[in-house]
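Please see the structure below; I have some questions.
With one protein chain withheld, the remaining protein chains of the complex are depicted in position.
For chain A:
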């Protein structure tokens, strides 16, 4: 199966879903995160990064563009390209260095980096449904498929 949809009734469900995904991306992946402002992209990312053993806060990277995390199993980078004026700006921040082998890249607003960003293994969309959310995960390649397969065992 190349896609998966799950209802998330509240914020803690979003974090828990991130925790579960973290166990499937321990060796790195490129993940795009889609969804309107306030849909829970950063909250979900907090679940992933804390699920990999990070003890501190996971702050929004809107102003810094990227927040790095050195975790036990993997180097994780949380991007928010919301403020990017042009995809080419990514070259100026040394984007290639972040997509090293085995790094975990979680990218909010990836469409602002279209053409420069490497292709995602997994596309994740968070949507408002009433007061809750629905998360939809789509695998784009064999790596994405194996992540989804691992995730399905968790839920």
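Going forward, contacts are C-beta pairs under 8 Å (C-beta built on N, C-alpha and C of every residue); 3 or more make two chains touch, one makes a residue touch a chain; residues count from 1.
Just so it is clear, contacts and distances are computed from a predicted model.
One subunit of the complex is not drawn; among "Sulfate adenylyltransferase subunit 2", "Acyl-CoA dehydrogenase", "Cytochrome C biogenesis protein" or "tRNA N6-adenosine threonylcarbamoyltransferase", its UniProt record names it "tRNA N6-adenosine threonylcarbamoyltransferase".
Touching the missing chain, out of A:5, A:27, A:64 or A:102, is residue A:64.
Mapped onto chain A, contacts with the missing chain fall at residues 11, 36-38, 40, 42-43, 46, 57-60, 62-68, 83-86, 88-89, 92-94, 128, 131.
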